[in-house]
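Notes to accompany the following structure.
All protein chains of the complex are present and in place, except for one that has been dropped.
So, subunit A:
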């Protein structure tokens, strides 16, 4: 018994062919009651618990496995409603996968109905921390941009002493930074709300680590939006229109509905 079953996704239909999966292994399907599980047979020496705990610490292994998992999920989701399963979900054997489909079939069907005819889009927004951010093009100005307190906000006397002046400047600069931070957060909320109105569902991922993204400006929004296929163009237009005034917008996708199939099942 040296093999296990790696599960990528559960979908409605079986694809005639599927790209290779993790460790370049072939992908096959397990069908059950109107559901199809996409799986690979994987060797336990690579996908057993001990091996995985070690491998997951290895960035190259993680990247390669993530890409392989995505390659399969992406191909399946392009063809049929799909619920991706979290990276590295490994069963002892196919029997457990069949058992899962039997026990949780209704849950999967519900999830698939929710994502059917819809695609996930990612919208990331960035701002240059040094440059400040306005309320956005077309936003009704609420005066926030103007209310920045000048550096000469008068505190108690004693301005003649250099230490006091320093403290005052420092306090003003902190206030200024807090102000910019507030503006950025407001702008992010505004963008997210406007996009959510066009979407069936939305989700805010945490901001990406600059060391992973390679971008050292502020990521003010890392959003995911589940959009009806017929509204793709409208959504892209709206995303574009929300940029400007100090904010750069980047749209990614379409994605398999990773962010909208989050649920736990035992």
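To be clear about the criterion, a residue touches a chain if its C-beta (ideal position, glycine included) is under 8 Å from a C-beta of that chain, and two chains touch if they have at least 3 such contacts; residues count from 1.
By our rule, contacts and distances are computed from a predicted model.
K.L.:
According to UniProt, what is the chain that's been left out of this complex called? Choose from "ABC transporter ATP-binding protein", "PadR family transcriptional regulator PadR", "Gas vesicle protein" or "2-isopropylmalate synthase".
P.N.:
Not shown, but named in UniProt as "Gas vesicle protein".
K.L.:
Per the definition of touch given earlier, which of A:35, A:83 or A:195 contacts the omitted chain?
P.N.:
That would be A:83, which touches the missing chain.
K.L.:
Among A:21, A:81, A:135 or A:243, which one touches the chain that has been omitted from the display?
P.N.:
If we include the chain that is not displayed, A:243 is the one touching it.
K.L.:
Mind listing the subunit A residues that contact the chain we can't see here?
P.N.:
Touch with the absent chain occurs at residues 4, 7, 9-10, 44, 47-49, 52-53, 56-57, 59, 62-63, 66-67, 69-71, 74-75, 83-92, 96, 99-100, 108, 111, 122, 128-129, 131, 181, 205, 207-214, 216-218, 222, 224, 236, 239-240, 243-255, 258-266.
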